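Everything on this sheet refers to the single structure shown next.
Of the protein chains in this complex, one is absent; all others appear in place.
By written order: A and B. Residues from 1 in each chain.
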Amino acid sequence: MTTTSTRLGELVDRFGGHLIGSPDIMLAGIAPLSDADERHITFLSNAKLRAQAAATRAAALILTAADHAQIAADYAGACIVTPHPYVYFARAAQYFASLKAIPALAGIHPSAWVSPHAIVAASASIGAHVSIEAEAVIGENVVIGAGVAIGRGVGIADHTQVHANVSIYDYCSIGRRCIVHSGAVIGADGFGFANERGNWIKIPQTGRVLIGDDVEIGANTSIDRGALTDTVIEEGVKLDNQIQIGHNCHIGAHTAMAGCVGVAGSARIGKYCTFGGAAMVLGHLTIADHVHISSGSMVSRSILEAGQYTGFYPLAKNADWEKTAAIVRNLSGMREKIRQLEKTIKTLTEKSS
Amino acid sequence: MTTTSTRLGELVDRFGGHLIGSPDIMLAGIAPLSDADERHITFLSNAKLRAQAAATRAAALILTAADHAQIAADYAGACIVTPHPYVYFARAAQYFASLKAIPALAGIHPSAWVSPHAIVAASASIGAHVSIEAEAVIGENVVIGAGVAIGRGVGIADHTQVHANVSIYDYCSIGRRCIVHSGAVIGADGFGFANERGNWIKIPQTGRVLIGDDVEIGANTSIDRGALTDTVIEEGVKLDNQIQIGHNCHIGAHTAMAGCVGVAGSARIGKYCTFGGAAMVLGHLTIADHVHISSGSMVSRSILEAGQYTGFYPLAKNADWEKTAAIVRNLSGMREKIRQLEKTIKTLTEKSS
Partner (left out) sequence: MTTTSTRLGELVDRFGGHLIGSPDIMLAGIAPLSDADERHITFLSNAKLRAQAAATRAAALILTAADHAQIAADYAGACIVTPHPYVYFARAAQYFASLKAIPALAGIHPSAWVSPHAIVAASASIGAHVSIEAEAVIGENVVIGAGVAIGRGVGIADHTQVHANVSIYDYCSIGRRCIVHSGAVIGADGFGFANERGNWIKIPQTGRVLIGDDVEIGANTSIDRGALTDTVIEEGVKLDNQIQIGHNCHIGAHTAMAGCVGVAGSARIGKYCTFGGAAMVLGHLTIADHVHISSGSMVSRSILEAGQYTGFYPLAKNADWEKTAAIVRNLSGMREKIRQLEKTIKTLTEKSS
């Protein structure tokens, strides 16, 4: 059994920050304030939890200078002072996780099938029952999980991890350091048909999906290939589970989408946007950079100005909803009633003056 | 060809109820009132269908004493009288289905790959192209379908059935008598990132998914592993298809969710709740026991009181919706207009008095 204990000073050497206390304090891991004990380092990223932080039993605390000043009277333990404790937490947690990780074995599992016309780096790890078609190129240190199907001419760049049972269609490409979760489907046909007297005539989908570096794609998420041109996911995009990205979409760098989001075809979404869960975007729209869409909202027109946008029906007790929904259905009747009142009042006012 | 005929008395011996008529009536199966003929037993679980039940050609009828009293004048056939005909139907249907079921063969399919460091019960059935990593433990009478990928240290308890192409990540565990449908993904990384000047820094997801006994998980449903602690699905929970459960959620026993539901991270949902299709729950909320959320409703705040809650925009003809939606967009204008009217009327009233 390997020990995963780490000196507090090791974190500061790796990730910076101002150390208060002994660098020789030993840490078994990182834990949230609610769970941390004397084996852990913990973090304060929410000023509301200052009192809880001051009382922590943890071996050390990551926090801002401002929070440190506030709790210094009550907390005499070790600290790492940094402007961004939550980012520091993420980095420290990555480090502790890396100590416990069991590295994937380089090489091709005997049950995998790899075309003799594919190129697989010697450092790549290809799991059980994987299939890799001709002309695919698998980069250094790539890890492919069990049952993944990789089509003809697919490119997967260095250090990318593809989890079990992912399907990647012909000629799609995935950048470096990406993570693709199980059940994701990359490059299925876009939904494109011409209608001829009620019958749907398929428009062949001959574009690709091009995915940049540092993209994460959630479980059971689908990204369709383009019709004549490509679907593009720029670097740093993070997609949660159960997301649908239609053909020819273009998603700008560092945009993040929570679970169950749907984006219809040919939408062009800016950089640094966020989409709450189950938000939906209609096709052929343009969304500017730095737009934030709330959960459950339907985006039915282009948004050219940064900001937060929302559109979902507020929840209520069912009986109350029944009442308000009936009024919503007849809002134009209510508007008409108000107009009538206005007229009557105008008449009354004229009479009385 | 095996015969699957069953004596009516056999059902009463197994599942109770008061038999009226001969126990020797032979039944080929169970069918709904609309389809049943003289080979079937059928059931009346909806008082509106009494007349249809009284006229049934079925060999026997499952119903309540109250319904029996109502139709006794018109129906002289065999009956099983029970307080819960629909539950009796479920049990009888399970019994008839078991007669026709082809049992899975115990043993490991020659095309499967099982780590020498995994433990697989001799009575388990492991399908084609399955992979099972080290330290996994597969219990008695477990059935694993083709192409399932089972990660390191996974536990699957006795009598659980996992259908084809499911993916289960490292260290997750599944209870007894569960059913996991194809395409489900259990234990993918939760969606957790710290934001550093626009870039997303991954927070490693080191918790597990823990699933209790008697849970059913639908096709293409995803349940994420926890970040630092675990995601928990208690016993008897039923999840339909295409559901997303975020990291660190806790779902109470016997709660049921219909298709396309999404639950964001760290939501804590009570026992005996129901969620209609495509209902959505935001993160970090608490939902009490016995809460029922209607289909298509967005839960954006905690619900601490049992009851039925709803929030979706009522459907209308598109032209009518265009009108009411325009008014909704300007409801604050309408409210202002009403305030103006109130003032004017107040002035008029004062004048006239």
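In the analysis below, contacts are C-beta pairs under 8 Å (C-beta built on N, C-alpha and C of every residue); 3 or more make two chains touch, one makes a residue touch a chain.
Model, not experiment: these values are computed from the prediction.
Colleague: Which candidate, B:Leu27, B:Ala53 or B:Ile179, sits in contact with the chain we can't see?
Modeller: B:Ile179
Colleague: Looking beyond the chains shown, say which of B:Gly17, B:Gly145 or B:Gly175 touches the absent one.
Modeller: B:Gly145
Colleague: Touching the absent chain: which residues on chain A qualify?
Modeller: Counting over the whole complex, chain A touches the hidden chain at residues 111, 113, 129, 131, 147, 149, 151-152, 165-167, 169, 183, 185, 188-189, 191, 193-196, 198-204, 206, 220-222, 224, 228-229, 242, 244, 246, 260, 262, 264, 278, 280, 282, 294, 297-301, 307-314, 316, 320, 323-324, 327-328, 334, 337-338, 341, 344-345, 348, 351-352.
Colleague: Determine and list the chain B residues touching the chain excluded from the picture.
Modeller: Against the left-out chain, chain B lists 30-32, 35, 84, 86-87, 89-91, 93-94, 96-97, 100, 102, 109, 111, 127-129, 145-147, 163-165, 179, 181-183, 216, 218-220, 236, 238, 240-242, 254, 256, 258-260, 272, 276-278, 295-296, 312-318, 321-322, 325, 328-329, 331-332, 334-335, 338, 341-342, 345, 348-349, 352.
What we mean here is this: only the chains that are shown with their structure count from here on.
Colleague: Chain A and chain B are the same sequence; what rotation (0 to 180°, nearest 5) superposes their CA atoms?
Modeller: 120
Colleague: Using mean CA coordinates as chain centres, what's the gap between chain A and chain B in Å?
Modeller: About 26 Å, centre to centre.
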